[in-house]
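Below are the structure tokens for one structure; questions will follow.
Heads up, one of the protein chains got dropped from this complex, but the rest are sitting where they should.
Here the chain labels run A and B in written order, and each chain numbers its own residues starting at 1.
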Amino acid sequence: MKALLNWPRRLVFGERKPTRGVAITSLLLAALCCLWIYPFLWMISTSLKTTGEIFMGTGLIPETPVLDNYARAWTDAHMGSYFINTVLVTVGSLIIVTVCTSLLGYVLGRYSFRGKSLLIAAFVATVFVPQGFTIIPIFEMLSFFKLSTSLWGLTLATSGHAMAIYVLLFAGYFRQLPDELEDAAIMDGVGFFRIFWYVMLPLARPIAVTVIIMQVLHAWNDFLLPLVITLANPAIRTLSVGIYAFKGEQSIDWSGMAAASTISVVPIVLLFILLQRYFINGLAGAVKG
Amino acid sequence: MSNRKRQPRALYLAMVPGLVLAGMFTFYPILAAGYYALFDWSGFNSPKMFVGLDNFARLMTDPFFWGAFQRSLIFLLGTVPLQMFISLWIAVLLNNQLLKLSNVFRTLIFLPVVTPVAVIGIVWTFLLSPFNGPINGLLLDLGLLSRPIDFLGSSDTVMPSLIGVYVWKWLGLTMIYWLAALQTVPEDVYEAAKLDNCKGGRLLLFVILPIIRPFALVILLISAVGALNVFPLIMSMTNGGPFFSSEVIEIFIYRSAFATAEGTRTQLGYAAAAGVLFGLLIMMLTLLQAVISRRSGKKS
Partner (left out) sequence: MSSHNQTSNSRRRFIKQLAGGAAALGGGAALSPLLAQSATTLPPAINTLTPGSVLRWIDSGDQKAVFYKAFFQQYAQDRGIEVIYDPLPWNEIAKVVPLGVRNKTAHDVFALPQNSNPADAVSEGWLQPYDDFIPDIESWKAGFPEGAFLPGINVFDGKTYGLPFTSNKRSSTHLLFNRNYLQEAGFDPESKSLTQSDFREAARKITENGKGRYFGFILGGNQIGRWSAIVRDIARLSGASAGADSVVEADIDFRTGEYTFDSDQYIEAIELLIALQKDGSMFPGVMGINAPQARAFMPQGAAGMILQGPWNIPAWESQNPEFDFGIGSAPLPDEGPAGHLTIGQGAAAPNTMWLWSGSENGAIAGDIFHYLGTLQGQTAWANVVGAGDPPIMPEAIEKADMSPRAKAVLQLFNEQIRVGPNPVVGTPALSSVVSSFQAPDLSFALTVQGLVGGQLKDVGKEMKALKTRYDDALNQAFDKARANGSDVSRDDLVFANWDPATDFGSKHY
């Protein structure tokens, strides 16, 4: 009994002495979080209701949970395969982006050569250009290379579309690093790529983690590019586009849409909860170091 | 770096993949769009007609372009400060070592960040609905309203609603950046501040903020770039409506390029010109802002 009473206390305060400050902060943040995730609770609740019940405006708990919506979302909306597509595009673009931008950023940050400042200026200039209107030339080019209806094309375009800022982040970070380690390695006759891979890149972990996170989010959320590329080949749609397409023009299936949304959100949330320690601590801890 | 003597050939090799990628998807599209902007071109299979700077001249007097430009700026100015300040405040609260639940809170606040925008559009459209929408329901029950507000359907409320949803979606990310920045503040700074009895807002403003200032600039830049790329959110929530009230520049470009309205034709040349002009205007604003902040920095 005592242990049971003790549990919430330990949850909030751990092994330390309870203080009023921590209690108030916890309460405040708990309230905020409830509000924050209400849309998710609503989504899950809706995915279990019948269409009729949604419009009745009843509370969050469905009268009799309907799992039918999920079956419909899974088969009609192909959420399963869209999910795999999205993962493929995200992971693929992640690898391409990390390799390309870290190498380029390393060179730009630590070496001087003719035309370097011009190149940096060019990257800076592109950061603020809205991506929307570049979609047409990108599509034209992908068509030219016969990539405009393939997952490859989508992955490449997703990689290249937002890379300017990553290059600048890497370049800025590499520039600040002290010379000693690198110089010592050069003295020892270690080759360029080996230095980069074994000495410099590990030092740049904070920025690498930042870039990885930004690119995962970019790839996961991107909409216009996959929309245009997957139009002619619905089989390679990503989640964002798939759900949008589910909206349809002729009929609205609210509960099916909520179920599809839940299907698309739950795995990434689980993944995030499992990996969040690495995700956030990697970023935060690395910045410290 | 100027003392660097050796220029390994591998240096150029190392740049190749990045430059190819950037060339294809960053530089080429912008140059190509700049080229298209000089044509009257409906797109795809139709012939291009060279018109010089006509498209730009037309944009200069197009009230819809300037309206959209203004709304993009409003969106930028509406979201970035909110996002920066609220997330900093939450990050400071979460940074408290004594707060056992901080991991849980952090995760919950981060959830919207990993949720696809299309899902967010669908869910929030329903939440904000004036008919049986939970938010209106709550406000009505509390007696704060006598009749429901049509958040996304009325010109007065659509932009604030979109700004709110946008901040909700991306706040978690900014918060994580702040948390990372806050961890670079050495423990003894807090101890010293405690001895000086410096707490709360003053501690944040005069002690912590100066230390994390370099991070703040990066976070500001990332947030500002994000706030200009709001196409998916607005597209899935309002399509730019009602009556242009949420038509930001990206929607304007999309509308011109893909001819979404009845009786209109695709105008790729015009859309490209709008993109180029907008890019130039933003670049000018950025430069202006940089110059001003450098000057004021020098003064103080």
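A few comments on the model shown:
Rule of thumb we're sticking to: a residue touches a chain if its C-beta (ideal position, glycine included) is under 8 Å from a C-beta of that chain, and two chains touch if they have at least 3 such contacts.
This structure is a prediction, so every number in the text was calculated from the model and none was measured.
Partner chains of the missing chain, restricted to those shown and counted over the full complex, are A, B.
Check A:Leu27, A:Leu41 or A:Ala71 against the missing chain and you find that the one touching it is A:Ala71. Of the options B:Trp89, B:Tyr190 or B:Phe258, the residue whose C-beta touches the omitted chain is B:Phe258. Screening A:Asn85, A:Thr101, A:Thr134 or A:Asn221 for touch with the missing chain picks out A:Asn85. Not every partner is drawn; the one left out touches chain B at residues 44-46, 62, 64, 125, 129-131, 147-148, 150-155, 238-239, 241-245, 258-267. Interface with the hidden chain, as seen from chain A, comprises residues 51-52, 55, 71-72, 75-76, 78, 80-81, 84-85, 88, 139, 143, 148-152, 228, 231-232, 234-236, 245, 247-252, 254.
In the analysis below, only the chains that are shown with their structure count from here on.
Separating the centre of chain A from that of chain B, both taken as means of CA atoms, is a distance of 16 Å.
Those residues of chain A lying in contact with chain B across their complex are 10-14, 16, 19, 21-22, 25-26, 28-30, 32-33, 36-40, 42-43, 46, 55-57, 96, 99-101, 103-107, 110-113, 122-123, 125-138, 140-141, 156-157, 159-161, 163-165, 167, 169, 175, 186, 191-193, 196, 206, 210, 213-214, 217, 220-224, 239-241, 243-244, 247, 254, 257-258, 261, 264-265, 268-269, 272-273, 276-277, 280, 283-288. Interface residues of chain B, counted against chain A in their complex, comprise 1-2, 4, 6-8, 10-11, 14-15, 17-19, 21-22, 24-30, 32-33, 36, 43, 90, 93-94, 96, 98-101, 103-120, 122-124, 126-127, 132, 134, 137, 168, 173, 176-177, 179-181, 183-184, 215, 218, 221-222, 225, 228-229, 231-232, 235-236, 249-250, 253-254, 257, 268, 271-272, 274-276, 278-279, 282-283, 286.
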